[in-house]
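To keep things clear, I will list the structure first and then write my remarks on it.
The complex is shown incomplete by one protein chain, all other protein chains being positioned as in the whole.
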Amino acid sequence: MDDLQRITDRLAITELLVRYCIALDHMALDDLAALFTPECRVAYGPDERLQSVGAAALRSSLERMWRWSRTSHHLSNVLIEFDDDDTASATSYVLAWHERADGSTATVYGQYRDRIVRLEGRWLIDERRMLMNGNDAGFTLELFNAERNPAPPGWIAPDLD
Amino acid sequence: MDDLQRITDRLAITELLVRYCIALDHMALDDLAALFTPECRVAYGPDERLQSVGAAALRSSLERMWRWSRTSHHLSNVLIEFDDDDTASATSYVLAWHERADGSTATVYGQYRDRIVRLEGRWLIDERRMLMNGNDAGFTLELFNAERNPAPPGWIAPDLD
Partner (left out) sequence: MDDLQRITDRLAITELLVRYCIALDHMALDDLAALFTPECRVAYGPDERLQSVGAAALRSSLERMWRWSRTSHHLSNVLIEFDDDDTASATSYVLAWHERADGSTATVYGQYRDRIVRLEGRWLIDERRMLMNGNDAGFTLELFNAERNPAPPGWIAPDLD
């Protein structure tokens, strides 16, 4: 695998992750489902209604996003590591803003942890697990928490705001 | 057009979009205007004061941003498609935070839809239309709404928060 091909793959995988966000906010669920492998495993949180197996089930499950009147998913912090020529692990961050019909809002500061594979020449999401760094008071759904190392025993907070 | 040139173009176009945000927050309006073609057409919203033709008119129009005491424009979700060697269509997301002199704030979750052209070797924005995915209560200006497919007839919301 030469350097130029690896760079091309990195850009294609980043574009895949971006297309997911754009399709989700558009509620273009057919476009969204086409970004996943037929056998994909996806878990947004511990509630079984937030988990699905297969692109068709994922498409159906994500109809739940219509309970929001508007959403905006902003992707950043894309980190890609290749396991082999056709398999990559990706971490990315998402700032996910949601609005209810009553005007109240809910924001999550999350991470996607993905396994991405090349299938018939196209990069697709084969596994996705969402983790939560943080959430505002309006977001009340239980998600998986991102890892955070605790302070060592006896650590004393500095007198900073 | 070889692969390496295409990658170079992608990075140059992304940098162009980033420079816009940095120049806008800096209110470096000459730097900002230099990122657009002389004949550019720009529409941030339906109000005609949010539309302009030409880089000089855009520069003048964007003086309106001084009505905010501070701003921060965070770009993400850059998606670029080439129409030909010297023309591209780009979608990007922006989280635009604004503060008034009285300390109140206004945040927009938006998209830029751009036509970008190579002119004398430099990529420049030739057409820009801004769309809004969402806004908080502090942002009261009317913008164009991004497309969002509605739920199918008879769709029932799941019992999720």
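Going in written order, the chains are labelled A and B, and every chain counts its residues from 1.
What we mean here is this: a contact is a pair of C-beta atoms (placed from the backbone, for glycine too) under 8 Å apart; a residue touches a chain by one contact, two chains touch by 3 or more.
All of these numbers come straight from a predicted model, not from anything done at the bench.
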Contacting the left-out chain in the complete assembly, out of A:Glu48, A:Asp84 or A:Glu147: A:Glu147
Which of B:Ser52, B:Ser76 or B:Asn133 contacts the chain that the document leaves out: B:Ser76
Sites on chain B contacted by the missing partner chain, in the whole complex: 4, 7-8, 11, 15, 18-19, 21-22, 25-29, 47, 49, 63-64, 66-67, 70-76, 95, 97, 99, 103, 105, 139-141
Touch residues of chain A, complete complex, unshown partner: 3-4, 7, 10, 74, 76-79, 91, 93, 95, 109, 133-134, 136-137, 146-151, 155, 157-158, 160-161
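Note that in this section only the chains that are shown with their structure count from here on.
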Separation of chain A from chain B, taking each centre as the mean of its C-alpha atoms, in whole Å: 23
